[in-house]
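Apart from one protein chain that is not included, each protein chain of the complex appears where it belongs.
A, B and C are the chain letters, set down in written order, and residue numbers restart from 1 in every chain.
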Amino acid sequence: MTTVAVKPATMAQALTRALRDAMAADPAVHVMGEDVGTLGGVFRITDGLAEEFGEDRCTDTPLAEAGILGTAVGMAMYGLRPVVEMQFDAFAYPAFEQLVSHVAKMRNRTRGKMPLPITIRVPYGGGIGGVEHHSDSSEAYYMATPGLHVVTPATVADAYGLLRASIASDDPVVFLEPKRLYWSKDSWNPDEPTQVEPIGRAVVRRTGRSATLITYGPSVQVCLEAAEAARAEGWDLEVVDLRSLVPFDDETVCASVRRTGRAVVVHESGGFGGPGGEIAARITERCFHHLEAPVLRVAGFDVPYPPPMLERHHLPGVDRILDAVARLQWEAES
Amino acid sequence: MTTVAVKPATMAQALTRALRDAMAADPAVHVMGEDVGTLGGVFRITDGLAEEFGEDRCTDTPLAEAGILGTAVGMAMYGLRPVVEMQFDAFAYPAFEQLVSHVAKMRNRTRGKMPLPITIRVPYGGGIGGVEHHSDSSEAYYMATPGLHVVTPATVADAYGLLRASIASDDPVVFLEPKRLYWSKDSWNPDEPTQVEPIGRAVVRRTGRSATLITYGPSVQVCLEAAEAARAEGWDLEVVDLRSLVPFDDETVCASVRRTGRAVVVHESGGFGGPGGEIAARITERCFHHLEAPVLRVAGFDVPYPPPMLERHHLPGVDRILDAVARLQWEAES
Amino acid sequence: MTVMEQRGAYKPAPPPAWQPRTDPAPLLPDTEPHRVLGTEAAAKADPALLRTLYTQLVRGRRYNAQATALTKQGRLAVYPSSTGQEACEVAAALALKEQDWLFPSYRDTLAVVARGVDPVEALTLLRGDWHTGYDPYEHRVAPLSTPLATQLPHAVGLAHAARLKGDDVVALAMVGDGGTSEGDFHEALNFAAVWQAPVVFLVQNNGFAISVPLAKQTAAPSLAHKAVGYGMPGRLVDGNDAAAVHEVLSDAVRRARAGGGPTLVEAITYRVDAHTNADDATRYRGSAEVDAWRDHDPILLLERELTERGLIDDAGIAAAREEAETFAAGLRERMNQDPVLDPMDLFTHVYAEPTPQLREQRDQLRAELEAEQEGTQG
Partner (left out) sequence: MTVMEQRGAYKPAPPPAWQPRTDPAPLLPDTEPHRVLGTEAAAKADPALLRTLYTQLVRGRRYNAQATALTKQGRLAVYPSSTGQEACEVAAALALKEQDWLFPSYRDTLAVVARGVDPVEALTLLRGDWHTGYDPYEHRVAPLSTPLATQLPHAVGLAHAARLKGDDVVALAMVGDGGTSEGDFHEALNFAAVWQAPVVFLVQNNGFAISVPLAKQTAAPSLAHKAVGYGMPGRLVDGNDAAAVHEVLSDAVRRARAGGGPTLVEAITYRVDAHTNADDATRYRGSAEVDAWRDHDPILLLERELTERGLIDDAGIAAAREEAETFAAGLRERMNQDPVLDPMDLFTHVYAEPTPQLREQRDQLRAELEAEQEGTQG
């Protein structure tokens, strides 16, 4: 038995591999979007797919997002399993009506007769110095739309596993890819890629006893760094990576918070009306008597995403997370 | 001095009057949308305006919501004050990109040089037996979009006052009109319509000591009914009508909750990712030590809006609100 | 070396050749709406087809009247009638083969019924007990689409998928004159033309989008002229001439089936009833206009043709009417029964498997209903 050397791979590579494996495993899987064919996508996630599977399986579409998602709906109606790429978060908005009024609702409208197994890949979030409309965190819109799954990986292995699971899902999945993690590396063996558990299971990335940081996608790494830094302050922080916002894993989240008694929700998305409100509210509903302090939130400011030179002030960083942890009423405890 | 008999008027009439007065007061105000001219709108809110002010001031547009809002942006750039009607909540989705990427952001993008004083009227919510796509509660989308004001009246007088204030605002306002209140009546004197205070002030509709119901738009009346019914159970409920979701009146809300120590947020919109999460989270952040119980939420289910014959099971009603009040850990108190 | 520095050696090259990607001439629509009835072409029309169309028109008219009556009896929440447009509705259904797909707009329940869907199921949306009442796969009819023009890209995608799979399937998508202003119309037609998808777009130009007349909707010579800008042929047809609509649609379907790509068909017709039972059409149009169109009624046109050519007699007409009455009576009777509803259905089909959150909510509603039940029993 030969042992395979596990080399570092990027999240981008894992995503490409997931698409390739999904296409190889199931001829119904079709990739489509702007520049996904010959170019391999502006982030190169679909690199090589058109060459390997032909342009009918990996298709450069006309430049029209509602048209892309709308035709994907029709293709799914006929039994295909389209994987749609939206080039950037803000460029998914033209497809909003198709998403909300059809993609999210079709199974329900037809009493389950017409499910739409569509995966909508959306590179999202900031931190890459993008100009306006290239760094939005749009997950709040998708969370508030029943009928969609909302999934987002934070590690290279999850990028593969969650994307495979999303494509395999018989329901539509908005698959949010944290742009700034595309080039993040991890030792990951592409020859033995692991499927993750079904969509909907959060994972504890770091165990701790003092408080729980609840986060997802681009902020997971930041929270892990904050947790390291917190040791110096004497806090032992637990970090939960949600992995999917819908379905939401109340079990894992609440188990952690009941243990630690304190929680901070961290995300890039604006705070007001963002995912953190929902998360904090449901933790409070479920764990009220275990809470030593209100669940706090560290989020992007409630402003349009800033220009590149100002984004560092906007993004939740280690300091802002530690500030929030410090406000968890530690004195009150003792 | 003659005293004017104050006759009952409907919310629809108050809205029409607000539009008319705004158009008379300011020639920059232009009303536009599908069927708003000759027909006076499918809900007759723009009735008579085309006749009185001409078709250039109250314009039947082609059937294209992105086009309506997009051209309104251009008109606002040139100094007009467009009031756009979206025919139904779900039919505002085609305009989502214009709303999020331009309407909400233009002032910020241009460092305040190019504000967009646009009012977007959206009849929203259910309870009128509408078929699919005619009863959505889309406020969560708008709340999560910095740059927009989100306003919704619950009374005839507020319908007038808040619409006038919205049109007068130099910022874009999404003005959500609760469909099922269009024909609700109140004694209201159209000859002495009162302007309300600036957008952003909630109002206590009913004072009470046991717990606070926090709500807005179509659910205010339901909460008042619940408060009446609760007296039989010995609960004296306070009811806060938010009137605007953005800006959010933390002051009024928190003052009430600090007094009562208990709160339930009530709205038709789906619970998950809906406005209630934000509201509950911010109350908890601000009033934690005043809370005798977690802030609870009574909301629509997390499902696509049901067909007419099932909507009564979906909409938060008096019983469901009272059930939530009952769960506010009254025993724990004593 | 910059371009400017090349100047010494500059030899003017011929500009890269430009040529139209498609010859525009064949794309231009007919200058007059195509007509069959009352013209010489009618002689070539298949008598059996004309009789079938007639029976269906008569039934369709009766169906519209019945459905409108059901709104008055509170049996339908709302009904958008296609009275006056039956020729388009019926021809759209009849132009398709078994394996083809129909993508109706919200007004097109008649086309859905003509395609074979149980009328009670076709009307479920408008009765209000569920959204789509039929299984779309049973008769290959997509759900009625209320958000205007959004069904058009679906039709393109389905037709494209079928072609990729090598299946002999054509999709026919219906939209109104108002719907052509939506971005989705544009995007769908463009995708269809680029992909050469086997799809036919039927625009029923009935003169109005609710209250808004065509002149406020477009300045185009005709809606069929929009085809040119996508590189597909446009056809213009008298939408009240059932034989003409059937012929033009059949040609387009055949063309699509043969790999010739999409076609845009504009059928000129008129919405005789108000937008829906809830609309008051007198607010925006006079009765003279409506009356003028009554004389160009699709049933009258076909009945005249059939009568003049001796293809139908009074007995035949009576038989068609009788069949329509029987149909309407059956529909009325079935619609007068209360549908059986299970509130738990709210949660069943949101996802393949309800999320934990939905399971909680389902349990909550179940408990509420049980408590209510006990309350009424107790």
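Simple rule for what comes next: contacts are C-beta pairs under 8 Å (C-beta built on N, C-alpha and C of every residue); 3 or more make two chains touch, one makes a residue touch a chain.
Because the structure is predicted, anything quoted here is derived from the model rather than measured.
Considering the entire complex, the omitted chain makes contact with A, B, C. Touching the chain that is not shown, out of C:Leu49, C:Val120, C:Ala220 or C:Ala319: C:Ala220 (per the contact rule at the top). The chain that is not drawn here is touched, among residues B:Gln13, B:Ser101, B:Thr119 or B:Ser184, by B:Ser101. In the full complex, chain B touches the hidden chain at residues 30, 56, 61-62, 64, 66-67, 69-80, 82, 94, 97-98, 101-102, 105-115, 146-147, 149, 169-171, 200, 246-251. Residues of chain A that touch the chain left out of view are 34-35, 37-40, 42, 60-64, 66-67, 90-91, 93-94, 129-134, 272, 301-304, 306-310, 313-314, 319-320, 323.
By the touch rule set out above, chain C reaches the unshown chain at residues 2-4, 6-7, 10-16, 18, 20-24, 27-28, 31-33, 35, 38, 58, 61, 65, 181-187, 190, 193-194, 196, 214-222, 225-232, 238, 240, 261, 268, 270, 292-297, 299-301, 303-304, 317, 321.
The rule is short, and it goes like this: only the chains that are shown with their structure count from here on.
Taking the mean of C-alpha positions as each chain's centre, the chain lying farthest from the centre of chain B is C. More contacting C-beta pairs link the chains of A-C than the other of the two pairs B-C and A-C. Between chain A and chain B, the centres computed from C-alpha atoms are 31 Å apart. Each chain gets a centre from the mean of its Cα atoms; for chain B and chain C, those two points are 35 Å apart.
If you average the CA atoms of chain A and of chain C, the two centres end up 39 Å from each other.
Shared contact sites, meaning residues of chain B that touch two or more other chains, fall at 66, 90, 93-94, 132-133, 272, 302-304.
For chain C, the set of residues that touch two or more other chains comprises 130-131, 147, 183-184, 345, 350, 355, 357.
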